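Data block below; observations after.
Note that one protein chain is taken out, while the other chains of the complex remain in position.
Letters A, B and C mark the chains in the order given here, with residues in each chain numbered from 1 onward.
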Amino acid sequence: MNKVYPGIEDALADIQDGMSVMIGGFGGSGAPIELIHTLIDRYRKTGSPGNLTVINNNAGNGAVGIAAMIYAGMVKKMVCSFPRSSDPKAFTDKYLAGEIELELVPQGTLAERIRAGGAGIPAFYTPTSYGTLVAEGKPVAEFDGRMYVQERWLKADVAIIKAELADTKGNLTYNKAARNFSPLMAMAAKLTIVQARKIVPAGGIDPEHVITPGIFVDRIVEVSDPKQEEVLLREGVQA
Amino acid sequence: MNKVYPGIEDALADIQDGMSVMIGGFGGSGAPIELIHTLIDRYRKTGSPGNLTVINNNAGNGAVGIAAMIYAGMVKKMVCSFPRSSDPKAFTDKYLAGEIELELVPQGTLAERIRAGGAGIPAFYTPTSYGTLVAEGKPVAEFDGRMYVQERWLKADVAIIKAELADTKGNLTYNKAARNFSPLMAMAAKLTIVQARKIVPAGGIDPEHVITPGIFVDRIVEVSDPKQEEVLLREGVQA
Amino acid sequence: MTTKLSNAQIAWRAAQDIPDGAYVNLGIGFPEMVAKFKPEGREVIYHTENGVLDFGEAPPAGEEDWDLINAGKKPVTLNPGASFFHHADSFAMVRGGHLDVAILGAYEVAENGDLANWSTGPGSVPAVGGAMDLVHGAKRVCVITDHVTKKGEPKLVKKCSLPLTGVGCVTTVYTSLAVIDIVNSRFVLREKLPSMSIEELQAVTGAELVIDGPVGDLIVPEV
Partner (left out) sequence: MTTKLSNAQIAWRAAQDIPDGAYVNLGIGFPEMVAKFKPEGREVIYHTENGVLDFGEAPPAGEEDWDLINAGKKPVTLNPGASFFHHADSFAMVRGGHLDVAILGAYEVAENGDLANWSTGPGSVPAVGGAMDLVHGAKRVCVITDHVTKKGEPKLVKKCSLPLTGVGCVTTVYTSLAVIDIVNSRFVLREKLPSMSIEELQAVTGAELVIDGPVGDLIVPEV
């Protein structure tokens, strides 16, 4: 068993038009910049993959990463909790022009829906959003005297995430708070593609320290010096 | 902040008659033998805490740990998935005599109900047990063409668990497969009491390697050379 | 209108009520300021939605690690005893009632504890983040806010007019003029600026202020 792909293009080859794509990261922390931009390059060259539904906490910042995907015109819909950032222009302009859809999901509900997708739980109840616009149209129920909203699982065709270490069997660790949504997304996607700062042989990660067990990971590429979205933004990278 | 208790008796002092107690471990792996037997000693001396509802995957083996609690007469009810073991006499005799109650929960549902209790999710749907005796009386619902059973969260008054390392703020690691239900139980109990093989200063566990963050832990005692249930059984410890 | 507390002073006052050993989530923006005013000798453990417990102050300029940020995407440092976890575990802490205190900003707070703090209505891009989870998770949900809007209209109201963040969720409101608990769907006045009469305070409050026990003086140092 060896899940390592030599090239990013190959690893991403099965991402097609119209797919739902979970993208790890919270702002720039954990954003798989090289995977995203390789996908953008392909779209610019071939017109595919377009019409994507992108699932992330945010909706891009500046002109890098998800914002660059939006500028490129690949994204049909964002599923996120917070489509604001220090420079949210990419999303905001298209959203206000009616050119991109938004499904707004409270952050904890987003995380739990993704986990539920990975864990085979089709629906669960949460107090979050009860009595608000966000809960409109959703079933509600009372448990132990309190009202709750029923939320459905969230799955995706693909997850693209960034790890710190990966072993050849797909076991992963993350760097600090870059973990965020990535372990959940790895569980909830049919195909999970990982860029890792370093790939080590099987056994190279202490079994006690594995955060994402390899069963949730399909493909790994090594990106040994990954770009940091926040740094690129500060360097003023343009669309 | 220092969650360390000098003595096991003190750490356990608030466990009272009629409480629900989650006990970590899967068979002997992760069973907090010293916490359990200190509780049994108190019961034998004072008649309290009795009438306990005990939540664990199993219902005791031989005459050690949970089996010893059952022999002592402290346990009113077991909530578990597999009340069998190589020597299940303690539970079996009382159960067949109608002297102990049993709530049988499929293992994955037990784990998820405990997690739900800790995560503020009052109910969720699972395919597990649909159409079986175990699902009788539970609401069912169809999602995406498949039938599911609604399960409720499971919480407890107290959790007693065994850790490998604890820091003074309550962050925990576990030893190998001794992890099992313990991180979930720590989340789902009002009061979580931990016996750790070693207590280290805050910062003594790499933040990347913490399995149970301290927010889920209330009290810690050091038991530097903990007994292993399986070893005691093989040594033939009697009730 | 009489003098009022600055934002820093409101944050200072809220900080005094956070007990030693508390697990606390501070909302993005103004609420983050509360951390600055932690009383000496108290230990407070801060939680951030993106999966860090027990983070510390911002690092010195140039020493930022952009993988180590808070929910506001600002760089932070770690205290000894910090831990990392994924987003579902992070919100298990929130939703599961493990946080002692959450402090948020507000557009409006209603006397029944309803909070509106995420949307100013149609025409803007809606963004909710973790607020809807936090208001139903923490044991105490505190709001810090100016007592009135920039136009001088009450922010403490009978019923919110803006889209709700949560229903019946706020426990205490720290404003520029007063400290108010929400008890049985009423605003109960706990403290007010000594320079202001109850009548003057009532005049800038959109729902009845209930007096239930002594009303303390809201005295805050220059900060």
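Some points to look at:
Quick note on the criterion: contacts are C-beta pairs under 8 Å (C-beta built on N, C-alpha and C of every residue); 3 or more make two chains touch, one makes a residue touch a chain.
Everything quoted here is computed from the prediction, not taken from an experiment.
Seen in the complete assembly, the chain not on display touches A, B. When the full complex is taken into account, the listed residue touching the unshown chain is B:Arg179, out of B:Lys3, B:Arg42, B:Lys155 or B:Arg179. From the options B:Met1, B:Ile40, B:Ala72 or B:Val134, the residue with contact to the unseen chain in the full assembly is B:Val134.
Across B:Pro49, B:Pro88, B:Gly120 or B:Gly170, the single residue that touches the chain missing here is B:Pro88. Residues of chain B in contact with the chain left out of this view: 26-30, 57, 81-86, 88, 91-92, 95-96, 102, 104, 106-112, 114-115, 126-134, 147, 174-184, 211, 228-231.
Not every partner is drawn; the one left out touches chain A at residues 1, 115, 117-121, 167-169, 171, 187, 201-203, 205, 207-208, 210, 213-216.
Please note the rule applied: only the chains that are shown with their structure count from here on.
Contacts between chains leave no pair untouched here, as each chain touches all the others. With centres defined as mean CA coordinates, chain B is found 35 Å away from chain A.
A separation of 30 Å divides the Cα centre of chain A from that of chain C. Residue positions 84-85, 88, 91, 94-95, 136-137 of chain C are each in touch with at least two other chains. Contact of a single residue of chain A with at least two other chains is seen at positions 112, 126-127, 174, 176.
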